[in-house]
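Only one protein chain is missing; all other protein chains are in place.
To keep things simple, chains are lettered A and B as they appear, and every chain counts its residues starting from 1.
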């Protein structure tokens, strides 16, 4: 199994969730995060002053999927989260060794 | 080492923590999350109207343990987090390559 962690714009969450669900990926977990990428935050203007905003609010969408479904889920997230502007986010894929559904005790492929 | 990520009902946190501590697992990290599983959220009634609640508040309990302790910790979480109803949660296990205790610089088995 794989864990897909996608850091996306908060404004794109609904589109990402809907696109994933349309493709059969209904299960997911969402975490409020803050972050910065290669631009090291952004310069903003306020009352004529420039100041640097260090980190921006993002959402991390986490989904655990079977190996053969990972690339499809990644493609869906890329398409639905992209605006084409800097700050669109990143996707990270990590290996998962075990999955358990707490209610039933089901494991791995049956529990994902 | 392994990272155990357990997404559980908020109402079960105290029971999960106490059961883990009784078995010697005192160290853990807790993250506020929202999520949905295979039921894609729930239908609720409010003033006679039905509406779908997309994601529900959950808690993610993260604990890093030595390899030989992982199955014991998983069993404890399953027993203490289970109500038998849908939405009881999921456990994911990921490999961990390195652990460092910041105060002492201790590594791996000594730092977990």
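Observations on the model:
Basically, contacts are C-beta pairs under 8 Å (C-beta built on N, C-alpha and C of every residue); 3 or more make two chains touch, one makes a residue touch a chain.
Note that the structure is a prediction, hence the values are computed from the model and not measured.
Taking the whole complex into account, chain B touches the unshown chain at residues 1, 3, 17, 21, 26-32, 64, 94-103, 105, 111.
By the touch definition given at the top, chain A reaches the unshown chain through residues 2, 6-8, 31-38, 40, 54-55, 58, 60, 74, 77-78, 81-95.
Heads up, the rule we're going with is that only the chains that are shown with their structure count from here on.
Averaged C-alpha coordinates give centres for chain A and chain B that are 19 Å from one another.
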